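Once you've had a glance at the structure underneath, I'll fire off some questions.
The complex appears here without one of its protein chains, the remainder shown in place.
Moving on, here comes subunit A:
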Amino acid sequence: MEHIRLPKVESVRLLDRVSPRRSRVGTLYLTATHTIFVENEAGVRNETWVLHSLVCSVEKQGASASGCPLVIHCKNFQVLHFVLPRERECHDVQLSLQRLSQPESYEELYCFSYKPNVDEEERRQEWDFLGLKADYSRMGLPNSLWKLSPVNRHYKVSDTYPADLFVPESATPPVIVGSSKFRSRGRFPTLSYYSKENHAAICRSSQPLSGFSARCLEDEQMLEAILRSNPRSDFMYVVDTRPKLNAIANRAAGKGYENEDNYSNIKFQFLGIENIHVMRNSQQKMLEVCELRSPSMSDFLEGLESSGWLKHIKAVLDAGIFIAKAVAEEGVSVLVHCSDGWDRTAQVCSVACVLLDPYYRTLRGLMVLIEKDWISFGHKFSHRCNHLVGDPKEVSPIIDQFLECVWQLMEQFPCAFEFNERFLITIHSHIYSCQYGNFIGNNQRERIELGLRERTHSLWSYLWTNQADYINPLYRPDHSQTQGLLRPSTAPYCFKFWRGLYNRFDRGMHPRQSVEDYLSAIQEETQQLEEQLASHKQKIAQLEQEQGWRSVTQKAVGFDKSPTAWARGNDLSLANTPQDYTGGFLTSSPCQPKTPDSSLILLPKDLNQTSESNLSNGSDQESGIADLSCRSPLSEDSTRDADSDEAAYSAA
């Protein structure tokens, strides 16, 4: 590869973030798609794989006698501190990685070179797994109130909207087109969610081009049509998710918000969610807090507060609750917009959907929701997630906030969601990894032009195939929490810091035993027991029937509590070692037992590797065998020693 200035550096140290004295020595390889650190400890082969597309920054720090530090920050919040022996090498690796992690064109993205072992027919089927048509018909659409409009078939009315859009039955093409001319980017009011039970709907759009006094008859008619599509209601809410000041400032630019006097029977409301720049800075500040080396409790809490992150999460959730309640409790339709209607609007509509409709709290439902309110409605994933080198001011963790809102809800309603935290984290990781085609580009039109459906793989079918990993054992479709509208508390103390995502790679910080994994293992065992029960019953019945004559051919299979089923719950064997409690005064290393310690289960080799692959980026392990095919030299025989791989890496 032309961008790799140095394919291999030896004697590199990888520092542990929590206790820097615990470092590992190994060889660093740069391949076309990954940075790989292979530890050269005798007997073990620990590897850390980092996908280039997940790299967010590469920073070279001042060289010292011990070497030249290189810090890699990843979009999945992994941070790797390497120390390279020579500054020259460090410089080369930095330049290479900077180039590799900032592709200049879509063609360079990993999804186009990612070729798992799947034939073309299967690949095509992956993309048919999820369709939005099915979701709209699940809502009961089209019906006498809402119709599918062909007006944006060729992306002529709004090039950032999807081709298929639902509009009120009474909205004629001239009204739609007229309204679109009065809205930023032509993003006219259209349906996002429809409640079969009471006909209330959530609609979304961009801001009106009202300036200080402009009006648009068609736009007013459009809102009138939305109101009429909810026959039981005599008014509707128009919600501007921005802070009032921001909306007022937009008026000077000829944009702004709806004047209640010009639209009949609307109630207008600001919801005060900050813009993408505020959110970007806020997350940055929070991540700095997460990265502090042994912070005090005050450092952490003060940092968390001053980042404002949880305040913003609360604002998004509060806004979602407002809309969900309007729909479910008042039966009133809501039109939601912000500026362009692809960031805050996407957040708020999708949060409201999760609160309103139990379907969106299932595995498939959440995928559909992301496909609908985010992907199809043109959330600018490639800009917001910095998939290509581009304007850093376009980057913002808007989708992170949505996923976090769902997580906060899961904390309050542990039985209400079919999926677990791992599901959210995996989705998060792949939004940034560029391994699958789903999130590439900024809108539907771009995705079609890129031929993503023809050339890449879909995350949704991957997740569905591996659903066993993502099921919440506490979920039951008939549980009371599963039903109807969720009414979360938004008292400040109900919002927690999401350690599982932002400190995901600091394994030492997480609970050493997982209740969820334990319960999943039990459920798995329960399933086996049910099967055994059935087969025993059958055999007994058979035996009783055969009383005394034919010989019994089958012997009862002795049941013993399967150790494998239980092992999963007991993560303790993943060496629970003390942290640095000392502040560094103990003479010997506080973290490494000097002799093999009987209290610790010595790690079998494969277990060790599992724990390591957890450390490397999610996409590697999650994609399993499939992913390995594009890095065949290693995958075929991962036990070979590092040196013999040398040729393979440089050839790559």
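Going forward, a contact is a pair of C-beta atoms (placed from the backbone, for glycine too) under 8 Å apart; a residue touches a chain by one contact, two chains touch by 3 or more; residues count from 1.
Just so we're on the same page, contacts and distances are computed from a predicted model.
The unshown chain of the complex is recorded in UniProt as "Myotubularin-related protein 9", chosen from "Large ribosomal subunit protein uL22m", "AP-2 complex subunit alpha", "Myotubularin-related protein 9" or "Protein prenylyltransferase". Residue A:314 is the one among A:228, A:251 or A:314 that touches the chain not shown. Set against the missing chain, the residues A:115, A:196, A:244 or A:510 yield one that touches it, A:510. What subunit A contributes to its contact with the hidden chain is residues 18, 290, 294-302, 304-305, 308, 310-311, 314, 412-416, 473-474, 476, 479-481, 489-497, 499, 503, 506, 508-515, 518-519, 522-523, 525-526, 529-530, 532-533, 536-537, 539-540, 543-544, 548-552, 555-556, 558-559, 561, 566, 569-570, 572, 576-579, 581-582, 585-586, 588, 590, 593, 598-600.
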